[in-house]
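As structure tokens, the structure follows; a few thoughts come after it.
Every protein chain of the complex appears in place save one, which is left out.
And now, chain A:
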């Protein structure tokens, strides 16, 4: 390609100036290289965030054309005293706690087993990883089919092993089961992520530590608790951090699986927020809600990262 923008600029530039451009200082190049990224992030992330903060102090409604009033912190007061929002915080907490619990338990166990280096572990690892690569919305939608009472595969398998009538329970329609329906699918999808990170942790432990422990005649059990667990812990905590942030934001999977229902038992904060912002069109109120969520994630993540750094230092 002879006519690339660079050559065109070069041709159009007078010779004297060309020398200057050739000798563009490293500092200038650094800025030219970083600037587009920073600009894009400012335009699509920071500017909207500041706008959200502004909106959160108003009673703006995006579908009306009425004059906007400043109402101070009234949105925030209303949100923090709204019992619906506390219910959806509880639904989120339930979802977060149990998904992380199962993913850590199963993910670590799998990584530990794969690290026994049996034949073909590479192939099986790839198969286990497949679900996390797929679109949560599309897969979540298909899970509603698997969860159908009577005809669904999930119900059939459960009834095959337990003898319960497959049409006697509805994973999605039942108030008690629906929260577990989303926990199951999320665990199915994201356990491989925790597994991969644990595997990286296990593989980072140098062989000679175990050899030294063998020579000291430490039991396998003792080796597991005094070498394996402490050395994998920082990795595991990182995996938990990522899953925590992602699941706090969880939207697509839950929307497709239960849509927040039945009633509002699985209405996690993202869905609740979407209702306020794009169905009830309470833009100002929803903005305040969004800020509260962001501050919560940011605050919890910062505390967690401090704890993580302490563990790493040990």
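To be clear about the criterion, a contact is a pair of C-beta atoms (placed from the backbone, for glycine too) under 8 Å apart; a residue touches a chain by one contact, two chains touch by 3 or more; residues count from 1.
As a convention for this text, contacts and distances are computed from a predicted model.
Participant: Name the absent chain by its UniProt protein name; which of "Sugar ABC transporter permease", "Nitrous oxide reductase apoprotein", "FAD-binding molybdopterin dehydrogenase" or "GMC family oxidoreductase" is it?
Facilitator: The correct option from "Sugar ABC transporter permease", "Nitrous oxide reductase apoprotein", "FAD-binding molybdopterin dehydrogenase" or "GMC family oxidoreductase" is "Sugar ABC transporter permease", the UniProt name of the unshown chain.
Participant: Among A:67, A:120 or A:163, choose the residue that contacts the chain missing from this document, as touch is defined above.
Facilitator: Of the candidates A:67, A:120 or A:163, A:120 is in touch with the missing chain.
Participant: Which is it among A:76, A:180 or A:210 that touches the chain not included here?
Facilitator: Result: among the candidates, A:210 touches the missing chain.
Participant: At which residues does chain A meet the chain that is not included here?
Facilitator: The list for chain A reads 6, 22-24, 26-27, 29-34, 36-38, 40-41, 43-49, 51-52, 55, 62, 106, 110, 113-114, 116-122, 124-131, 133-139, 141-143, 145-146, 150-153, 156, 166, 188, 193, 196-197, 199-200, 207, 210-211, 214, 235, 238-239, 242, 245, 248-249, 251-252, 255-256, 269-270, 273-274, 277-278, 283, 286-287, 290-291, 293-294, 297-298, 301.
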